[in-house]
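All protein chains but one are shown in place.
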Amino acid sequence: MNLKQKALLKSLWVFHMSTGSCNNCDIEIIDCLTPRHDIERFGMVLVGSIKHADVLLVTGSVTRKCIPRIKRIYEQMPKPGFVVAMGECSLSRGMYINSYNCPLPLDKVIPVDVYVPGCPPRPEAMIAGIVKLIEKIKATSEGKK
Amino acid sequence: MTPLEILKDLTDRFKQDIVGVFEKSPKRIYIEIKKEALVRVVLHVFRELGARFNTASGVDVRDHMEMLYHFTFDKIDAVFTFRIKLDKSNLEIDSLTPYFEGANWIERETTEVLGITFKNHPDMRRLLLPEDWPEGVYPLRRDYKEWDKNAIRDRGV
Partner (left out) sequence: MSDILYLIIYGFVVTALVGFLASWFERKITARLQYRVGPPLLQPVYDIVKLLGKETLVPFGVSKATFLSAPLLGLASVALVSTLLWVNTLNPGKTFIGDLVVVLYLLTIPSMSMMIGGFASRNPLASLGASREMKLILSYELPFLLAVFVPVIKGGFSIKLGELLSFQAQNGVFGGGASGVLAFVVAILCVQAKIGFVPFDVAEAETEISGGLLIEYSGSSLAIFKVMKNMLLCTLPLFLIVIFFGGLRFDGINALYSLLKYIGILFLIIVIKNTNPRVRIDHAVRFFWGPVMVLAILAVVLAFKGL
């Protein structure tokens, strides 16, 4: 694993986008930055603009109006970049599966790397998801070599 | 004034417009009125009795539709609701937007989601549904059917 890969894994910057969520998952994201589960010690920071980010963290079931917008946000993320789907609503729309406003699950709109289930997921589950993301990146780079 | 006194005042003034009264609890009273008397009753309650327009809601009960207007009396903790029954063949009602600016968006949303039209509404545009939603399809009706061929409705497990 070369230097670029190593630096990427040690400093992941996260941009959070909510596509119509109830905001419970959003509160749990902020919960990860509190002293109890401090993720800044791994180098992760919440950034304000998608062009500074490595990881796009999506919450909420994807509403009809949000489908072109989340596609545009994914295109604006500088590659190499990853997508993490958080909470039941973005995995498979959760309880809104028969709703008139949510036609597609998230992974039919943009490619997703890690799924974190839960409604809302606990901070420990999110940290486990991030560990899985890091292992997946390492495994893909080893596999390519 | 207690809620019962307000109820007595309303029943005395609008004897021929009120069809029924339902007291759910001492401070929560449902009054059913006729469609034509809506503006008269509402303006009396707002201007003379000093109530506050809280919100309005539309319901699809299976054989007819209802439109509910909620007014609150903050000093005595009472909520009065005016219920209007609409036939499914004639879903038109007077708009309250010229009198209450807060009713503007409520009526826009009710139109696009339930199909009730409001006369004299100044700005009837789409509020929440996307632009490519087909006309004439009302999602919150009981007989709404899925029209989108590309929607995926199974979880895949």
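Each chain carries a letter (A and B) given by its place in the written order, and its residues are counted from 1.
By our rule, contacts are C-beta pairs under 8 Å (C-beta built on N, C-alpha and C of every residue); 3 or more make two chains touch, one makes a residue touch a chain.
Keep in mind that what you see is a predicted model, and the values were worked out from it rather than measured.
Put simply, the hidden chain is in touch with A once you look at the whole complex. Subunit A residues in contact with the hidden partner, per the touch definition given at the top, are 3-4, 7-8, 10-11, 35, 38, 40-43, 46-49, 51-52, 54, 76, 78-80.
Keep in mind that, in the parts below, only the chains that are shown with their structure count from here on.
Here the spacing of subunit A and subunit B, counted between their Cα centres, is 41 Å. Across the complex, subunit A is touched by residues 130, 133, 139, 144, 146, 148, 150-153, 155-156 of subunit B. On the subunit A side of its complex with subunit B, the touching residues are 64-65, 92, 97-98, 100-101, 103-105, 108.
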